[in-house]
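Have a look at the structure below, then the notes.
With one protein chain held back, the other chains of the complex are shown just where they sit.
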Amino acid sequence: MTNWTNRIATVLMWFTALLVTSVFLWIITDLLRQGITHLSWEFLVTAPSDAGRSGGIGPILISTLLILGVCLLTSVPIGVPTAILLAEFSRKGHWFGRLIRSSLDVLAGVPSIVFGLFGNAFFCFYLGMGFSILSGGLTLSCMVLPLLIRSTEEGLRSVPDDYRQAATALGLSDAATLWRIILPAATPGLIVGLILSISRALAETAALLFTSGYADRMPQSLMDSGRSLSIHIYDLAMNVPGGEAQAYATAMVLIALLLIINVATSWASTRWLHGRISL
Amino acid sequence: MTTSPLITQTIRPWANREPCCKTQLPHITTTNLSVSYNGKLAIDHVNLPINRGCITTIIGPSGCGKSTFLSCLNRMTDLATHCKVSGSIAFNDTDITNPKINLIALRRQIGMNFQRPNPPPLSIQKNLTFPLKQHGIKRKADRVAKAQTILRRVGLWDEVKDRLQTPALRLSGGQQQRLCIARALVLSPEVLLLDEPCSALDPIASGVVEDLITSLRGQYTVVVVTHNLAQARRIADNVAMFWMLGQAGTIIEHSPVAPMFESPQNEITAAYLRGERG
Partner (left out) sequence: MSRLPSDTPLKWGLRIIAAIAGTIVLLIVLFLVIEAIPALQTVGLKRFFTDPSWHPAGGTEAGTFNLIPMLVGTILVTAGAILIAAPLGIASALFCQYYAPLRLGKLYRHLIELLAGIPSVVYGFWGLVVLAPLIRQWQPPGQSLLTAILILALMILPTVMLLSESTLRSVSHSYIQAANALGLSRWAIIQSVVLPTARGGIITAVLLGAGRAVGETMAVLMVAGNVVQMPDNLFAPVRTITANIALELGYAMDHHRSALFVTGLMLMAIIVMLVGFAHWINKGHVYD
């Protein structure tokens, strides 16, 4: 009897794996087949017209990159020092470190639409930035912060203590130790954190809907509204009858970007960190 | 093969078994047993009869294949990748190196225990009842009764009877090791393989475990790997000596305990037992 349950379990496990794999392949081949037919250099550089039914995604790519730029330029200067504090300067169990850490844990769990609500209320209205690339980028910056801090912290923790002892023995100051020894050694962790943050930010839609806005024209400044790739997909799929083909192509571009980033991450983490950071 | 006793699923009470160590009947006999990992030979042409109801200790320096030999005896070697076994192991006249053998039945009859006590993080009682449940004893009361009998058998009962539901990991190392031996015994095996059962324990705990092992004599066929020569001498009926010959380990001498320690035939054994080599 036990033998039978064992056999049934084995069959079920293989069946599950097969099922999940085939659904996944279904999605991927569908996206690839439909997406690739509309993909061209032309598509990447021209502006969308007729609400996106024709033309390309040039300005949308630019807006996406700008949003990403704002996001990284603001999250790195906050995230890296926080990670340094948590990894290097806070004793285990100290209240300050614990408080920061649990606050970041909560932040990591906040749903993206709530970030959207917050960004809309705080950046767009309270700080008067309106629907703009700046608001969108700043909102995403809050969102990726926990991710960025965690992997940078991991990177710092992977620096052997010998380095620190050696530096102390040489009589280096804190700042010099940090700047000349620990940070260079922790760069890989920081890079992995950056890559993860980028992929999270690229994939995000809900937090941007009401912060960076919908405008699909070429942004003139950071205060302009700008549409990200993900919002473009959403808009074409939901609001533009006949926008399906373009949505497929845009999804292809987005997935290709993410895939490149994903491969880069696993390459970077196996090369530098020996798999220390789990994705 | 289907008629082999290894296919039977019933648990036989020990009382029906013939307790003895005097008959000198081999229970397990290995013939030209060789094992290689990734093409690299670990043990080479090992021939050893293991007598029914006796305690056989396997001694020798570390890294010469003692544990590998032990894990062949209940096919734990199957779990290692790229491990190849050749030669034969006769157990009750069945060649258990046969790939078609029912491993589940085999391991029920040849139990094994490891160097570090490894009770899963379950309660003390559950550690003993889960193997019974999986081996088809449906009534919980039966399983619990069996677990209690076994706890008495290994002398743990008085120490743990008030906390059967507490995690086994809260026991001391020696108690954990006895619990693990109990767990192997709960399935009423014919043979018990013990891989350095005392090496992770302090001297007092290891004395208690040793007493437990000697109390198994006659009821079970016990094979103990140890690198503690004094212990081997204290508990063994028969001793087998492993040594590296060339690149692989093999048995260079085996005999009852007294002649082995008093007048070893092999030069290397003699030197090893005197503490000059090893």
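Lettered A and B in written order, each chain numbered from 1.
Definition applied: a residue touches a chain if its C-beta (ideal position, glycine included) is under 8 Å from a C-beta of that chain, and two chains touch if they have at least 3 such contacts.
Note that the structure is a prediction, hence the values are computed from the model and not measured.
The chain not displayed here makes contact, within the full complex, with A, B. Considering the full assembly, A:Ser199 is the residue among A:Ser63, A:Ser135, A:Ser199 or A:Ser225 that touches the omitted chain. When the missing chain is restored to the complex, the residue among B:His45, B:His135 or B:Arg234 that touches it is B:His135. Remark: the omitted chain is touched by one listed residue; of A:Ile62, A:Val240 or A:Leu258 this is A:Leu258. Of the candidate positions A:Ile78, A:Ala185 or A:Ala268, contact with the hidden chain is made by A:Ile78.
When the full complex is taken into account, the listed residue touching the unshown chain is B:Leu106, out of B:Leu106, B:Ile137, B:Leu171 or B:Leu273.
Residues of chain B in contact with the chain left out of this view: 74, 76, 79, 81, 103-109, 111-114, 116, 118-123, 126, 130-131, 133-135, 165-167, 180, 183-184, 187, 193. Touch with the hidden chain on the side of chain A covers residues 2-3, 5-6, 9-10, 12-14, 16-17, 19-21, 23-24, 27, 30-31, 77-79, 81-82, 84-86, 88-92, 96, 99-100, 103-107, 109-118, 120-122, 126, 142, 145, 149, 157, 161, 164-165, 168, 173-175, 177-178, 199, 202-206, 209-210, 230-231, 233-234, 237-238, 244, 247, 251, 254-255, 258-259, 262, 278-279.
The criterion applied here is as follows: only the chains that are shown with their structure count from here on.
Between the CA-based centres of chain A and chain B the separation comes to 54 Å, rounded to the whole angstrom.
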